[in-house]
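Worksheet: the structure to be examined is printed underneath.
What follows is part of the complex, with its chains left where they were.
Order of writing sets the labels: A, B and C. Residues in every chain begin at 1.
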Amino acid sequence: MTHVPDEGMVLVPGGTLITATPEEGRALAITLARHTVHNLQPGLEILRAGRARYGEDPMGLIAAAQVVALEFATVAAANGYWR
Amino acid sequence: MTHVPDEGMVLVPGGTLITATPEEGRALAITLARHTVHNLQPGLEILRAGRARYGEDPMGLIAAAQVVALEFATVAAANGYWR
Amino acid sequence: MTHVPDEGMVLVPGGTLITATPEEGRALAITLARHTVHNLQPGLEILRAGRARYGEDPMGLIAAAQVVALEFATVAAANGYWR
């Protein structure tokens, strides 16, 4: 089994929730969600097979988008909503 | 595979969560959700096929509406609820 | 295909999250959820067929009630919980 590279296992890349812009905050939210999944399942082959499956399933994409929305809510609040 | 156009890949179009009105904030929430999906699955043909499927499935529409509700909660709070 | 009437496409009817009472806020939450669905699927026949299906499925009703709960959380906070 090939393992997710070490940098993909860091739970909060950069070590902070603070970002310069909402765009970067959104990217962080997606990364947070992905790295959680890496920690739950570090096998690269299984992850790739799973990504192919949910990526073609609208319910899978919607469920993943929901996780991103939840992560972004936290990141946005941490940044005072970038006002 | 045709790729989602570049502007559809921007995670936070306009670069801010601040909008003039609740109506615009709601539209932003829908856009945020859609552009997340574009980043998870940038293949236009797959996206169109998926949209046709979930768009006729009440559970798919309800799940998508849930993501919009979550995104809107963040946008609305960022705008001080437009009070 | 018959299209949802224009007023059903407005994302935030009335243009504000502020309501006089919790009862009106709750009604707004239901409307917000419904109008999201109209924007995701503007075909009236498809919507009516879908409503017939989820309306007789307890899991569909519970999922819809969850969206309403999420929308209401935002509306209620916007109104300072009507204290």
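We take it that a contact is a pair of C-beta atoms (placed from the backbone, for glycine too) under 8 Å apart; a residue touches a chain by one contact, two chains touch by 3 or more.
Owing to the predicted nature of the structure, the values given are computational and were not obtained by experimental measurement.
> Once every copy is counted, not just the 3 shown, what does the total come to?
The number of copies making up the whole complex is 6.
The criterion applied here is as follows: only the chains that are shown with their structure count from here on.
> What is the distance in Å between the mean C-alpha positions of subunit A and subunit C?
Here subunit A and subunit C have centroids separated by 29 Å.
> In subunit C, which residues are in touch with two or more of the other chains?
none
> Where on subunit B does subunit C make contact in their complex?
Interface residues on subunit B, with respect to subunit C: 21-23, 25-27, 30, 55-59, 61-66, 68-70, 72-73, 76-77, 81-83.
> What residues of subunit C sit close enough to touch subunit B in their complex?
Residues of subunit C touching subunit B: 10-12, 15-18, 32-33, 36-37, 39-41, 46, 50-51, 53-54, 59-60, 63-64, 66-67, 70-71, 73-74, 77-78.
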